[in-house]
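Reviewing the structure listed below.
Removed: one protein chain of the complex. Kept in place: all other protein chains.
So, subunit A:
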Amino acid sequence: MLRGTSASVSVRSVSKRFSAFPALTDVSLDIAAGEFMALLGPSGSGKTTLLRVIAGLEVPDSGHVLFDGRDVTRVPAAERGIGFVFQHYALFGHMTIEQNIAFGLDVMKRRERPPRSQIRERVSELLQLVQLEGYEKRYPNQLSGGQRQRIALARALARRPSILLLDEPFGALDAKVRRELRSALRKIHEEIGLTSIFVTHDHEEAFGLADRVSILGTGRILEVGTPNGLRTSANQVVRSFLD
């Protein structure tokens, strides 16, 4: 059974500084349950920081993060029910593909953890989803970059998160693999029906993939809209970034 749950995400007036440097200034953003949202902006605009605040990997200096209306600002990443996909895969090199994907299930408390056979079933179901059946016993360094990122995606989905966060997941891959993975990701998003937030600085990718796009510049959200709406946007800064 692939279909899971989705949750809405609300970011309320979040600010975050690194020493004296403001990475996010009073950022607010609402993402509906089941929506595919892209965060688009030039390098250093705060996309990663915003995603990490949503994930719980970074604590904001002020402001709140709500999942389905529940305040999770102080909830640790491990308890937020999210999946996170990193730019450089961050697969566990000393574990097989099977162990990587099963990791999130293996670390569950004993009374919540599914039995071994069920974990194995879940792993092969996920491998099928990312089209890498039969790779259970390999190690990450025996896979290509595109394959690794598929595994990272499968691993992030193992615990049926209601929110999937992706930080430039295809940034390290060549154009052809990017296109393949892009459509694979969109398909998976529809199949599972979770909320996806996708960071990129490639506007073609953002517009081709997302239901809505948020455009960031120097730690602020400049504009949020559907791809079609944004193409006709009047905002000068946004226009200059799109062309």
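The working rule: contacts are C-beta pairs under 8 Å (C-beta built on N, C-alpha and C of every residue); 3 or more make two chains touch, one makes a residue touch a chain; residues count from 1.
What we mean here is this: contacts and distances are computed from a predicted model.
Participant: So which of "Thiol reductant ABC exporter subunit CydD", "Acyl-CoA dehydrogenase, N-terminal domain", "Sulfate ABC transporter permease subunit CysW" or "Carrier domain-containing protein" is the UniProt name of the chain that got left out?
Facilitator: Answer from the UniProt record of the missing subunit chain: "Sulfate ABC transporter permease subunit CysW".
Participant: Which listed residue (A:82, A:119, A:143 or A:181) would be found touching the missing chain in the intact complex?
Facilitator: A:82
Participant: From the list A:17, A:159, A:186 or A:220, pick the residue that touches the absent chain.
Facilitator: For the chain that is not drawn, the touching residue is A:159.
Participant: Could you tell which one of A:57, A:75 or A:177 touches the chain left off the display?
Facilitator: Missing-chain contact among the listed residues: A:57.
Participant: Touching the left-out chain: which of A:34, A:104 or A:169?
Facilitator: In the full complex, the listed residue that touches the missing chain is A:104.
Participant: Where does subunit A touch the missing chain, residue by residue?
Facilitator: Its contact residues with the unshown chain are 55-57, 76-79, 82-84, 86, 88, 90-94, 103-104, 107-108, 152, 155-156, 158-159.
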